[in-house]
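One protein chain is absent from this view; the other protein chains keep their places.
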Amino acid sequence: MSVRKMIALHPDAKGHANEPMALAAKHAMYCALFATSCADACSAEAMDMRQCIRTCLDCADVCTAAAKVATRQTADDDAMVRAILSACMDACHICAVECDKHDHEHCRLCATMCRECADDCREALATLH
Amino acid sequence: MSVRKMIALHPDAKGHANEPMALAAKHAMYCALFATSCADACSAEAMDMRQCIRTCLDCADVCTAAAKVATRQTADDDAMVRAILSACMDACHICAVECDKHDHEHCRLCATMCRECADDCREALATLH
Amino acid sequence: MSVRKMIALHPDAKGHANEPMALAAKHAMYCALFATSCADACSAEAMDMRQCIRTCLDCADVCTAAAKVATRQTADDDAMVRAILSACMDACHICAVECDKHDHEHCRLCATMCRECADDCREALATLH
Partner (left out) sequence: MSVRKMIALHPDAKGHANEPMALAAKHAMYCALFATSCADACSAEAMDMRQCIRTCLDCADVCTAAAKVATRQTADDDAMVRAILSACMDACHICAVECDKHDHEHCRLCATMCRECADDCREALATLH
């Protein structure tokens, strides 16, 4: 169940995936699910978590798009990859800052995942021309 | 079936939607479906359309995220909205340029929708602080 | 900006879209955005709307998938289309019932859209073998 291995099987990849890009795809995928889960948990908390629900749902949508775009290897699409990975890096930073404000374990875990994903997006962006 | 009317019913909107933002949400939604359809049609054409398939699929993913983020009104999320609408504007420009290269009616219609969506994203971005 | 027209430009469609399928794709797309908007509005209401938030978000995810699958025309995929359109019909019924319980205009509009989408899915399903 390795995203990197799957990507390396693309006929143009010849067995070699762009490792930072594959990691960004995998972590954007995880971050989309973590932020979906955090928004869901926030909506069930007793206090008003509406800002965090909003931010997590937005972050999940951006990460879902980033994961799919970063996974694709066909043809040249550097400008497209740059656009969505930059947005994903920003979205994850914004979501981590919001989640850091709250004293819930799910917010802490979501913030950690967001920072990891933002770092991976930055490293993947550095591999583009 | 008006996206603008639906958004205006948000408790904080008090009946007044941000019109350019509502239009961007609606057209990003349409553009997601048009690019999905164009990628599908391209995969059924006799000639090699792999670059256009890739670009349209990526554009559809970015537009899907942009439509959802632009629709939400709860709390303050300007930085998030700016990140994904900028990415969507870029994605639509890239997709329009790619589709313009091909002599298929579905590519022409997709390019028109992409340019419309890019324009609407720019106008929606201008309403942010 | 006609989904039906776009679908009819597929090389295998020869200018003739499956009209009920095109309508289901379009309305599933709208329903995804309306349910996204309703969940967002619900999260900003003063009372506890957590069940409705959950149901609307789930419905939006199912409708997003249904819209994309119903849009594609390439190759034979009736069993796949049947699976997701059936799920979409169910999801829209469930969401309409939940939204009907609440005295908010956004819930009323979302419920109306859900019922319309469920009807269109049923009619599109009837065109499959």
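Letters A, B and C mark the chains as written, and numbering starts fresh at 1 in each.
We adopt the following convention: a contact is a pair of C-beta atoms (placed from the backbone, for glycine too) under 8 Å apart; a residue touches a chain by one contact, two chains touch by 3 or more.
As the structure is a computational prediction, the values presented were derived from the model and not from experiment.
Residue in contact with the omitted chain (choice from C:A17, C:I84 or C:C99): C:I84.
Touch with the chain omitted from the figure is made, among C:I7, C:A22, C:C38 or C:I53, by C:I53.
One chain is missing from the display, and on subunit C it is touched by residues 50-51, 53-55, 57-59, 61-62, 64-65, 68-69, 72, 74-77, 79-81, 83-84, 86-87, 90-91, 94. Not every partner is drawn; the one left out touches subunit A at residues 1, 3, 5-7, 9-12, 25-27, 29-30, 32-34, 36-38, 40-41, 43-46, 60, 64, 67-68, 71-75, 104-106, 109-110, 113, 116.
Mapped onto subunit B, the interface with the missing chain covers residues 40, 43-44, 50, 53-54, 57.
One rule holds for everything that comes next: only the chains that are shown with their structure count from here on.
With chains as nodes and touching pairs as edges, the resulting graph is complete, every pair of chains being joined. Look at where the CA atoms of subunit A average out and do the same for subunit B: the two points lie 20 Å apart.
For the pair subunit A and subunit C, the distance between mean C-alpha positions equals 26 Å. Annotation for subunit B: residues touching 2 or more other chains are 64, 68, 72, 74-75.
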